[in-house]
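Moving on, here comes chain A:
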Amino acid sequence: MSTVATRPIRRAVRFYTAPIGKKAVMALTGVILFGYIVGHLLGNLQIYSSDPDQINRYAAFLHSPSNAGLLWGVRLLLLVAVVLHIIASVQLWRLKHAARPIGYVKKDDVPSAYAARTMVWSGPIIAAFVIFHILHLTTGNVVPLRELGPNAPDVRYNLISGFQHPAIAIFYIVAMVLLCMHLYHGLWSMFQSVGISHPRYTPKLKKAAAVCAILILIGEISIPISVMAGLLTY
Partner candidate 1 sequence: MELNSKCPTGPIETRWDRHRFSLKLVNPANKRKHSIIVVGSGLAGGSAAATLAELGYKVKCFCFQDSPRRAHSIAAQGGINAAKNYHNDGDSIYRLFYDTVKGGDFRSRESNVYRLAQISVNIIDQCVAQGVPFAREYSGYLDNRSFGGAQVSRTFYARGQTGQQLLLGAYQALERQIGAGHVEMFPRTEMLDLIVIDGRARGIVTRNLLTGRVESFVADAVVLATGGYGNVYYLSTNAKGSNATAIWRAHKRGALFANPCYTQIHPTCIPVSGDYQSKLTLMSESLRNDGRVWVPLRQGDHRPPHQIPKSERDYYLERRYPAFGNLVPRDVASRNAKNVCDEGRGVGESGLAVYLDFHDAIDRLGKHVIRERYGNLFDMYERITGEDPYQVPMRIFPAIHYTMGGLWVDYNLMSSIPGLYVLGEANFSDHGANRLGASALMQGLADGYFVLPNTICDYLASNRFEPVDASHAAVRDAENQVAEITRRLLDAKGTRSVDSFHRELGALVWEYCGMSRTAEGLKHVLTLIPELRERYWREVKVLGSDGELNQSLEKAGRVADFFELAELMCIDALHRNESCGGHFREEYQTADGEAARDDRHFSYAGAWEFRGVGNAPELHKEPLEFEYVHPAQRSYK
Partner candidate 2 sequence: MRIVLHIWRQRNTNERGRMVRYEVPAVNQEMSFLEMLDVLNEDLISKDEEPVAFDHDCREGICGMCGFMINGVAHGPIRGTTVCQLHMRHYHDGDELYLEPWRSRAFPVVKDLVVNRGSFDRLIAAGGFISASTGSGPDGNAMLVPKQVADRAMDAATCIGCGACVAMCPNASASLFMGAKVSHLGLLPQGQPERRRRVLAMEAQAVEEGFGHCTNIGECEAVCPKEIKLEVIARMNADFIRASWGGRDIEEDESEAAKRPRAGSRR
């Protein structure tokens, strides 16, 4: 083997060894996860369609055997992204603790960047949510799911019956708030992490990130709230 082949590996190792490299990985995987969230949200919002079958048709389309390759491709990409995102976050979290073994007796936060400082908490809770969420809506381990046919879940029913349990709905809402906080910081932070910053545009970017995070929050929690309020019924 020539050194030509090993060099990219060596570069990758050196890159990832550095905290900046890890952060770049977090940013990149963050973008993938964010892209998924947006797409997923658009899918979910179809529940408001005047045609009650719309969302189920969409689900059937996604699950159709002809799309299986794509589906598993996306699932794999997401899995890899989540795993890398989590591994990097855990490594950085450990670095943080090693870097300040003795804490302050008194510490103030200026500016009070609450969302930024709580990324390590909002992240794992989101992870826990996702596991719960898959058990709930994909595998049916939480409440029984209904199918309209093979590879055609009755998404509309599953959602509405799920959110009629207040505990489930509230957990979703809490998780969405945390996701919003995660994105509130993450969506501009990832630009900074890969070195994009500009005195004029970065402040605007921060605002855009906040708006985006809040829009996602509104979109997501509207569903459990609508169900609880009786606006969405099967």
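Selection rule: all candidates are chains of the complex that A comes from, given by their letters.
By definition in this document, contacts are C-beta pairs under 8 Å (C-beta built on N, C-alpha and C of every residue); 3 or more make two chains touch, one makes a residue touch a chain; residues count from 1.
Keep in mind that this is a model prediction, so the values were computed, not measured.
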| chain A in this complex: which of 1 or 2 touches it? | 2
| request: Could you please specify the touching residues of chain A with respect to candidate 2 in the complex? | output: 7, 11, 14-15, 17-24, 92, 95-96, 98-111, 113, 116-117, 119, 185, 188-189, 191-199, 202
